[in-house]
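Every protein chain of the complex appears in place save one, which is left out.
Chains here go by letter, A and B, matching the order in which they are written, and residues are numbered from 1 within each.
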Amino acid sequence: MLKSKTKGAIVASAILIGLGGLHPAVAAEKILKIGAPLPLTGPLAPDGARLKSGYDLWAETQNAAGGIKAGPDTYKVEIVYTDYQSNTPRAVQSAERMISEDKVDAIFAPFGSGATKAVSAITEKYGVPMIASNAASVQVFDQGFKYLFGMYTPNSTVTQPLVDLVMKTNPSVKRVAVLARNDLFPLAIAEELTNYAKSKGLEIVSDQKFPIGSVDFSSALTQIRAANPDWIYATGYTNDMIMIRKQMQEQGVKTQLITMLIGPTTPEFIEGTGKLAENVVTSSWWDVATKFKGEDVFGSAENFDRLYRKRNNNGYPDYSVASAAACGAVLQLAITKAGTVEKSKVRDQLAAMDTDTFFGHIKFGPTGQISSLKPPVMQIQNGTPAVVYPPEIKQSELRFDPK
Amino acid sequence: MTRLQLSLVLVATAILLAMPLVGGNYVLRLATIMLMYATLAMAWNFIGGFAGYPSFGLAAFFGLGAYAGGVVQSTGVSIALAWLAAVAVGTLFALVLGFILLRLRGSAFAIATLVVTEVLREVTNGWTGLTGGGMGLNLPFFGWSPSALSAFFFYAMLALTAVTFVTTFIVAHNRLGFGLTCIRQNEDAANIVGIDTTRYKIYAFTLSGGFAAATGGIYASWIGYIEPGDVYDVLFSIKPIVMVLLGGMGTVFGPIFGAVAFLVLDEVVWRSFLELNTGILGLLIVILILFLPAGLASFDVRSLWRRAVTP
Partner (left out) sequence: MILFQYLSNGLILGGLYACIAAGFSLVWGVLSIINLLHGSFIVLGAYIAFFSYTVLGIHPFVSVITSGIVLGALGYVVQLGLINRVVAQSVLVTLILTFGLELIMNNAMLVAFSANYRKVILEHSLGVVEIGNIFIPLDRAASTLIAFLLILALWLCLRLTSIGRAIVAVRFDREAALLMGIDVKRTYAITFALGGAMAGAAGSLLSVSFPISPLSGPLFLSKAFVICILGGVGSVPGAALGGLIFGMLESFGAIFFGSEYALTLSFVVLILLLLVRPHGLLGVKGF
């Protein structure tokens, strides 16, 4: 038995070393390869699918428009995907594989702040530009990396304007209850909000966390009910929000304003909660209502919306999808401006960018995180999301429920 | 050790030592992963293979080592000290947990160890001040080149694997190994003939926990960012078991061969199937379990008898 096992091990090692040495055949036309590790299985699967739809839409649209022009050459876009199974170390492994074996020219970051931060260590080491569609926490960008760019503004741009708006519009709102999912991004937002609200004189009457994967919130909501808040701020992901909103009604929780991050603008939420969605407020990094216009391949928010719906069975493009596609759009602008696909030059053009796109005006701050966007605040009014902030693009006024 | 085995070990060692010089970074990464799992498999082998106690808690020690090492490293201390801390914490916890849990047998022991992982994960998640909780723990990045870093961690893992291997060899050929094998075959009889089963079991469990924790410590430094869900992952408990079952329970070389064979399959499946890789891995595990080599059959008879005798 030992001998056959030995042979097996030797053969296995040989295969592995062989696989390691394989290089894809060089194609005749020029191809721009972008690596995109995605969580296609595991708890983050829904988000992975959304990101993929955004990336695919961009690649298709860009190629249909003739590819990416870089100096005298034109490149066809090819995205290399792997499934990192919602597991950060796999994401890191994927990135390294894409860089050393597939020889990608750029990387689209994995989903979420944690995985993005882990992978950024790799891309920085190798000097490969990485654009993150879905990382907002400032902690992701605090390592002084030069090759990392993020499409979301920091969490404070999401929480602070809303607090100011609420306090201005309805001074009777004083008591705030916070309910956060025990997960990186929702916790970060909740912490931001709590600190800012306190600094502005609001009282945090309840501050709770719920474990990832919870489906029952009756205990937490009973506590909230006992605390009698004017404003309930819940953070988590769409399915958490649907459950919380429904169970709020089941538990008799009443309040003047409900804010939920993220989820209320998705069709799942609106269908899932029906009438209960009315007046729920959320912040979003983009919505078709913003009506942005730009120099990218999509040209305008409305065109992006139209193309997405056409390709995805009239599905709704929420901001995470738009952000994903925007990564591609921004990359193309940088490459064309640089006149080459050489990584360091593309990186420089990304750092210098100051352009309008369908996603908004793009300018990256010194840490690589975008600094030029103002996340709109949206409220579900009459069953559809309406923009209530910032004043430049608002469609409606913020509404409150009676005390 | 037979001459064949010795020459194999020497050849393998030579290949491994030379790898950073010939392999690219990605191959080195794969090799490091392989060494890591080989170590985990050998760690499990002490309690599961030799002693026959079905521990499903390897991930608990792995995660504990990762966090202990990680937390210490983020205070700025040298990486070697961080790893020492990982081993210390893991060994201590194994000692204490062993005292408590090793009085259970069979299913009860399996469940308890499985659950310990979950508890540790939630505690780590909640202890935000120390561990960063759900926001994860970032480990400082000491600006070496990618190649240098790959080589460094490869050699670190190789060293650990070597130490674990030597320990396994020593245990297999001395009283402890013999005692553990007796416990596996029939614990009550072992007690009667005068083997201090409690002490031996605790030794095995502690060895298992300590090596798993060491692996976790190196792993955390290597990846640079850990989250409770990543390291307290039940797959770190299950995969090593499958590897040891594949390679041969309670043997010296078994875990290593099992690890290599399983990981090659795992990597090939992962590369080849985008959306189905988890399912196909499951299929592989099912096939392996149903059609395992003859090594498993003899284990069965004994375990059947043990189950019949145990209340």
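Throughout what follows, contacts are C-beta pairs under 8 Å (C-beta built on N, C-alpha and C of every residue); 3 or more make two chains touch, one makes a residue touch a chain.
Keep in mind that this is a model prediction, so the values were computed, not measured.
Contact with the chain not shown here comes from a single listed residue; of A:V163, A:M243, A:A338 or A:M353, that residue is A:M243.
Residue B:V123 is the one among B:V123, B:A148 or B:V166 that touches the chain not shown.
The chain not shown here is touched by just one of B:P20, B:G48 or B:G224, and that residue is B:G48. The residue from B:A68, B:I241 or B:V264 that touches the chain not shown here is B:I241. Seen from chain A, the chain kept out of the figure touches residues 41-43, 45-46, 49, 182, 208-211, 213-220, 222-223, 225-226, 238-239, 242-243, 247, 249-252, 268, 271-272, 274.
Summarising the interface, chain B meets the missing chain with residues 48, 54, 56, 100-101, 103-104, 106-108, 110-112, 115-116, 118-119, 122-123, 125-126, 238, 241-242, 245, 275-276, 278-286, 289-290, 296, 299-300, 303-304, 307.
Just so we're on the same page, only the chains that are shown with their structure count from here on.
Averaged Cα coordinates give chain A a centre that lies 35 Å from the centre of chain B.
Those residues of chain B that touch chain A in the shared complex are 4-5, 8, 15, 23-27, 29-31, 33, 122, 125-126, 128, 133-136, 138, 141, 145-146, 149, 219, 223-227, 229-230, 233, 247-248, 253, 256-257, 260-261, 264, 267-268, 270-271, 274-275, 277-278, 293-295. Touching chain B in their complex are the following residues of chain A: 1-2, 5-6, 8-9, 12-13, 15-17, 19-21, 40-42, 81-83, 85, 87-89, 92-93, 96-97, 100-101, 113-114, 117-118, 121-122, 125-126, 137, 139, 143, 182-184, 187-188, 211-212.
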